[in-house]
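Note that one protein chain of the assembly has been removed; the remaining protein chains are unaltered in position.
Chain IDs A, B and C follow the sequence of writing; residue 1 opens each chain.
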Amino acid sequence: METSALKRLQVQRFKPEENPEIHYLNSERGLWSWLSTVDHKRIGLMYLASIAIFFFIGGVLALVLRTELLSPAQSFLDADVYNQVFTLHGAIMIFFFLVPSVPAALGNFILPIQLGAKDVAFPRLNLASFYIYTIGTVFTLVAIITGAVDTGWTFYTPYSTETGTNVLLMTLGIFILGFSSILTGVNFIVTIHKMRAPGMTWSKLPLNVWSLYATSIIQVLATPVLAITLLLLVMERALGIGIFDPALGGDPVLFQHFFWFYSHPAVYIMIVPGFGVISEVISTFSRKHIFGYWAIALSSLAIAFIGFLVWGHHMFTAGQSSLASMVFSFLTFLVGIPTGIKIFNWLATMYKGSIDLKAPMLYAMVFLFLFTIGGFTGIMLGALSVDIHLHDTYFVVAHFHYVMMGGMVMALLAGLHYWWPKMFGKMYSEVYARISCALIFIGFNLAFLPQFVMGAQGMPRRYFNYIDQFQPFHQLSTMGAYIMGVGFVIMFFYLLHSLVRGEKAASNPWGSRALEWQTTSPAAPHNFEHTPVVIHGPYDYHKPMSEFQLGIAHGHHGESHQPETLETVAETGTRP
Amino acid sequence: MDKVLEFLLPPAKSTIAGQVDGLFIFILAVSAVLLVGISFAIIYFSWKYKRRSEQDTTPVITHNTKLEVAWSVIPLILVMIVFGWGFTGYMNMRTVPTDAYEIRVVGKSWLWEFHYENGTVSVNELHVPANRPVNLVMSSNDVIHSFYIPDYRVKRDVLPNRYSNVWFEAMETGESVIFCTEYCGRAHSNMIATVTAHSESDFENWLATANVIDESLSPVELGKELIAKNGCNACHSVDGSRMVGPSYKGSWMAERELEDGSVVTVDANYLRESILEPNAKIGAGYDPVMPSYQGLLSDREIDAIIEYIKTID
Amino acid sequence: MAHSTASSSAPAHLQHHFVDSDQQFESSKMGMWIFLVTEILFFGGLFAAYIVYRAWYPDLYVQASTQLDTFWGAVNTAVLIGSSLTVAMAIRSAQLNQIKGLIINLYITIGLAFTFMVIKYFEYVHKFEKGIFPGQYYTYEGIAHEKANIFFSIYYMMTGLHGLHVIIGIGLMIWLLVKAKKGAFSAEYYTPVEITGLYWHLVDVIWIFLFPLLYLID
Partner (left out) sequence: MSGHHISSAKFLWGIGFALFVLTFITVAVTWMHIPAPWNVVVAIGLAAIKATIVAAFFMNLYWDSKYNLMLLVMSFVFFFLMIGITLLDTLFRNDPVPAF
C-alpha cells in the first residue's frame, strides 16, 4: 500500500554522537541478556560467532583433506574417514556456514539499520530462528560424534539409504536448520516491506537491501523443498518408503531433482547477499554514485528467478532425458547475463571515482577477480558436451570454491571489515588486514588454480587415492591451503586485538552517505535516537552530509515531540 | 596453443574428443579475454582514480543505457553460441550409430564387469576395437556409479534400476584409464579400470582367447592370474595389510570370527562360499560389500584361487 | 536509554518497534502469508512426487485408490470445510468484539478438527488390518501391481503430513481459546486469531486437493 501523497514532516538534524557511553553492546549486561535478547544486532553477532566457529571447523577439515591428498596412497586417514571428512567439510561449509553467513549474520545486524527501523518485524521469531539453528547444529554434532556420515553433502540415494553411517541424524539436523533459514527469510521480507523509515522509498533502498530481499525470496521458496526432500530421505531410511530407493521400485534420479531444486537456488542464496555487500563497499570506497542502480537491483531478482529453473545442470550425466538437459543448459546460460550486468556496473562505478584501497575495498576487488573466474568456469560447466567431460572432476571442485570461497567468503570478509566499526566501535589494524588479504588471495589461487588443470585432465573428485600423474597438482594445492590458513590465523589475531584494545572508531569512518553510518558506532540500542527521515538515496555523494542526518525526535512509539531546534523542513513520501 | 591443450586436457583419443576440446578452448579464450579486460579495468581504475584527498568530489554518473544494453546483449550472443555448440556436441554423444558394437557393462561396488557377445567376461579391463563405434549398455548392481574415460571424453552414470548407455569410437590403439566418478562408498577411488583399444584383428583374437584357460599354467599360477584379473586385489591384499576385505595372507586354516560371534575355520568350503555367496558369512569387523562371483568364475577357477590362497602365508 | 519512556497512549499489545497497531497487524498477516507460501512448496514436493509417479504408472493409481473409502474421504472434506467456516465466523466475532461467539466458534472448530482426526484414524487402522503399511512393511496382496507400495508411501506421507498440520492447528486453536478466555482479544487486537485462521484455511485447501487426487481416481 504505497501512498504517493507527499506529507510535510518537520525534521531536525541529528549529528551522531561520537563514541557514545551507552550503546547496544553495553545497554544490558550478562550472558542472559545475550541469550534472551531480541535485538537484531545482538542476534546478528551471535550468528556471526556461530558461523565463525563453523568456518573454523570446516576449514580445519579442509586442511585435513588437503594433507591427506599430498600423496596418492593412504597416508594418515583411511578411506572411510576421508569420505566422512569431505562430507562434513561440504555440509558444514554450506549449511552451517555459508548459507547463514551474510543473510543471518551480517544481514541481521545491518538490515534494520539500513532501513531506519528499530528492529526486524518479528524480533522474537528472529531469536527463535537462532535457537532453531542451534538445535540443528546440536543434532549434527551428535551425528558426527556418534558415527559421522559419508554420503557427500549431496546425500544421493541409494548410497545414502544403504550406508551404515548416521545419515538420519544428520539429515534431521539439516532439516531443522532449514526452518531457521525460512524464518529469517520471512522476517526479512516483511521487514523490508513494512518497516522502512519515512522517506525510504523502494528507489532509495540500499542495494544490500535489494539483494537481501532477493535472497529471502529464494530462501522462502526453495528451502521448503529441501525440507520435504530430507524428510522423504529420513522416511526412506526409517520406513523404506521406496520413492527414491531403486531396490524398492523407486527412482534415484528423482531424488536428484528434488535435491537440486533446492540446492541450485541455494548457491544463489550463497552469492546474492554477497553482491549486496560488494555494491555497498564499492560505492563507499569509490565515493561515487553507484552506476546502474536499477540494473543492479533488478538483476538480483532476475538471478533469483532464473536460478530456480536451472537445477538440472548438475544432472547432465545422471540419466535425465536429453530434452531436459537441453532446457537446463539453455537456462543456465541466461543466469550469466544478469550476473555480468552487476560486474560491469561495479566497474563503471569505480570509473572516475575517488578510490580508497582500504581492506574492505581490497576484498571487494579480490571478489571481482575470483568470482569472475568462478562464473566463467560455471559457463564452461553449463555447456553440455564440455560438462560431460568435466562433471564430477576437480574442475567442478575448483569452480565452486572460486564462487563460494573466492566469491561469497571474500564478500563476507569485505562486509565484515566494512561494518566492523559499526558493530564494535573499534578499528582494526589496516596493515595486518592487507597482509592477510594478500596471503588469502595468493593461497587461494595456489590452492584452486591447479585443481582446474587436474580436473580438466580427468582427476575425479571425492577420490581419496589417485593416480600418480596428478600428484604435483595436489601438492601445489595443499601448499596453497596452508598459506590460506596462515592468512586466517593472522586475521583472527588482529580482529581479536581490535576487540580488546582497538582504536575507537568514528561514527562514519568511511565517509559513507548510507543510513547505517548516520548513527553512532556502536549503534544505539534501538539503532537511532530519533526516527530517521530519508530524502536522498544512499549513494548521493554529491550532496552534503548534513542532509543525510535528518530525523524526527520521538518517544517510544514514534509520536513526535516538539523539536527543539528546527533546522530543515523536508518533503517526503509518507511511511508505506 | 597445442602445448596449452596438452597441458590442460588429456590426449584426445576418440572421435568426439576434438569437438569437446574445441568448445573448451573457445570458452577458455573468450573468458580469458574478458577476464583480462576486467582485471585491467580494476587495476587501472584503482590506480588512475586513487583518492587524492578527503575533499575529492566525483561526477554523478547514474547510468548509461547504451553501455548497459551492450554489456547485456554481447554476453547473451556469446552464451548462445556456446549453448548451440555444446548442445550439438552432446547430441552427437547421445546418438548411437546403428552399427555400433555392443558391450554390456555392470558396475558393482567396486569393480567393473564387461560382458561381450560371445559370453566372454572381463573384470576391470575393457577391450574394444579401434576405429569402430562401440556402445556400452550399462547397469549397476547396487548404488549409482559413473563410467568415465577421460581420454575419450565420455561419461555416464550407471544406475541400479535401468540401463544407461555411452558410445565412443577410439581413434587409435592403446590403453586408457577408466574412472568411477559417482561417489559410491569406501573404495570409490579404487574403482579404476582400463580400456584397451585393439586393431580389429587383435580384438577378435583377444575375444576368442580371453576366457580360455591357459592349460599350461599350474593351478597356483592360474589362481594368481585370476585374482589379478577379477579385481580381487582392490579389496584384498597379499601382504597382510587390511583393505576393504581381509588379507589372504595367513588366512588358510585360520580361525575367523564372524559378525554373529561364531568362529569358523577358513577351509576350502568356506573360501568357496565366500566367493560365490560372500554375504552368507560376514567376517567380524567387515561390511557386507563383496560382490558375488557366481556365474563369473567356474568351479575350476575357484579351485585354482583356493590353491593360490593356500600358498600365501 | 535516553528517550524511551513508553507513552501512555500506546496500547498494551503494541510492540515497541512498530509505529502503530495497523503496521503491526499488516506485518503479521504478511508474515503469515509468506509462511503459507513455504507450506505450499513443502507440500508441493510431495505433489510433485505424486504427479511423477502418476504419469509413470497411471493404472497403479486406478487400482490402488480402490482401497481408499470415498465416502469417508468426502465426509472428512465436509468436516474440514465446516471447520473453515467456523474459523471465519470466529474471526468475525472477534472483529465485532463478540468474545463469547469467538470462544464458541473456536470450540466447534476444535471439535471438527478432532472429528477429522478420528475418521482418519479409523481409515488408517482399516488399512493396517489389511497389511497396507507404509514403506517396506507393506504386505497387502490384493493389488496386482509391483509398485503398490509406492502409492501407499505417497498416500501416507501426504495424509500423514496433512494430519500433522491438523494436529498443530488444534494446538494453536486451544492456545487461542485459552487466551480468548483470558480476554486477550478484542476488536482492536485479534491478530493471532486472524493469522491462525489463515493457517487453518490453508490446511483445508490442501485437503481439498488431496481428496480428489487420492480418493477419486475412478
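Please note the rule applied: contacts are C-beta pairs under 8 Å (C-beta built on N, C-alpha and C of every residue); 3 or more make two chains touch, one makes a residue touch a chain.
Source: prediction; values computed, not measured.
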Residue, one of C:M89, C:A113 or C:M173, that touches the chain absent here = C:M89
Which of these, B:I61, B:L76 or B:V96, touches the one chain of the complex that we don't see?
-> B:V96
Give the residue, chosen from B:N165, B:N230 or B:S274, that touches the chain omitted from the document.
-> B:N165
Going by the touch rule given at the top, which residues of chain C touch the chain that is not shown?
-> 22, 25-26, 29-30, 33-34, 36-37, 40-41, 44-45, 47-48, 51-52, 55-56, 58, 70, 74, 77-78, 81-82, 84-85, 87-89, 92, 95-96, 197-198, 201-202, 204-205, 208-209, 211-213, 216-218
Over the whole complex, note the residues of chain A touching the chain we left out.
-> 1, 193, 221, 225, 251, 253-254, 257, 261, 308-309, 312, 319-324, 327-328
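Assume only the chains that are shown with their structure count from here on.
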Please report how many Å separate the Cα centroid of chain A from that of chain C, as a whole number.
-> 34
When the centre of a chain is set as the mean of its C-alpha atoms, what distance in Å lies between chain A and chain B?
-> 35
Measure off the straight-line distance from the CA centroid of chain B to the CA centroid of chain C, and report it in whole Å.
-> 49
If you look at chain A, which of its residues touch at least two other chains?
-> 249-251
Going by residue number, chain B touches two or more other chains at none
Quick one: in the complex, what on chain C touches chain A?
-> 1-7, 9-10, 14-17, 19-20, 23, 26-28, 30-31, 34-35, 37-39, 41-46, 48-49, 52-53, 134-137, 146-147, 149-150, 153-154, 156-157, 161
If you look only at chain A, which of its residues touch chain B in the complex?
-> 79-80, 83, 150-152, 156, 158-159, 162-164, 246-247, 249-253, 286-295, 316-319, 322, 325-326, 329-330, 333-334, 336-337, 340-341, 343-345, 347-348, 350-357, 365, 368-369, 372-373, 376-377, 379-380, 382-389, 391-393, 453, 456-458, 460-467, 511, 541-542
Where on chain B is chain A touching in the complex?
-> 7-10, 16, 19-20, 23-24, 27-28, 31, 34-35, 38-39, 41-42, 45-46, 49-52, 54, 56-64, 67-68, 71-72, 75-76, 79-80, 82-83, 85-94, 142-144, 146, 148, 150-151, 153-157, 159-162, 164, 177, 179-190, 192, 244, 287
